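Heads up, one of the protein chains got dropped from this complex, but the rest are sitting where they should.
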Amino acid sequence: MRKELSDACQKLKIPVGEPNQNLYNGSFTIEGGNFNCAGIVSTSIKSILQKLGIPGDLVRKAAIVSYEAEINVVSYAKKAVVNLMVVPGSVNIEVIDEGPGIPNIELAMQEGWSTADQRIREMGFGAGMGLCNIKNYSDEFHISSEIGKGTHLKMIIQTP
Amino acid sequence: MKLSDVKDILDAEVIVGEENLDMEVKTAFGADLMSDVLAFAKSGSLLLTGLTNTQVIRTANVLDIAAIILVRAKQPSSETIALARELKIPILTTKYILFETAGRLYAKGIVGCLPKVENTSGRT
Partner (left out) sequence: MKIEDLVQALQLEVKCGKDYLNREVTGGYTGDLLSDVMGNAREGYIWITRQVHQNIVAVASLKELAGIILINSCQPAPDTLEKAEAEKIPVMVSGLPAFEISGQIYNLLTLAG
């Protein structure tokens, strides 16, 4: 039994005897409209992933996608829940917001398309690149949205 | 070159990170839009910008930017300074405009952190 576990661990590149070391499962909340706090969740995610020993370039990818998503929530939504789940082989980030939703996802995914107001632009965002950056830095990206309810993003970053 | 050389070339004032001036830097990225920084800047680069809000620090942290150079004699807010200290990201401020700042560093051998953005996605 011990041998089987050890073989399986080696296959999945999990340190033997510590099968849960690479796992993390937690949630964060983001408050819409609170521009001063934008970035706190992604900073936390970054430090959690660093502590888990995820390689630096992958930590950066995860931090970038969660940061752009966070900026979107602060800019447009009432609030959101961020779920971070780290399993052997991938980092999974889900952002589920309560907000106006996106009427035309295809249009919103086009680089340069933006509904940002002056306040967002003054922060250096709102140039219509957020969702593109999220998509480009994710290995897998899913988006769904319902008008008047909110938007659901799911990003997966593969890890060795 | 070292961050202290950057300071000298730009006649810059160190606002945060006096203890990090012997850090080595080779590349830079200049922008006022943080999404451009997130899209293109590489870790270990200098970030040259005219923005001074806390999102500049958050962006730098997310990308592991070596140091932030504020141009046009911009002074960061106390919130920005506090966050930079907390996240250990040096901030320097220079009186030069972004064009001049980039030019002076480029002339001394700092290179862009990416050579070119390919026109594949019809960027607007």
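Side notes on the structure shown:
Letters are used for the chains, namely A and B, taken in the order the chains are written, and counting of residues starts over at 1 for each.
The rule is short, and it goes like this: a contact is a pair of C-beta atoms (placed from the backbone, for glycine too) under 8 Å apart; a residue touches a chain by one contact, two chains touch by 3 or more.
Computed from a predicted model, the values in this text were never measured in an experiment.
Although one chain is not displayed, subunit B still touches it through residues 28-33, 36, 40, 48, 50-51, 72, 97-100, 102-107, 110-119, 122-124.
By our rule, only the chains that are shown with their structure count from here on.
In this assembly, the C-alpha centroid of subunit A lies 25 Å from the C-alpha centroid of subunit B.
Contact residues of subunit A toward subunit B in the complex are 36, 38-39, 42-43, 46, 56-57, 60, 63-64, 67-68, 71, 111-112, 122-125, 127-130, 132-133, 136. For subunit B in complex with subunit A, the residues that touch the partner chain are 32-39, 43, 49, 51, 53-56, 58-59, 61-64, 79, 87, 121-124.
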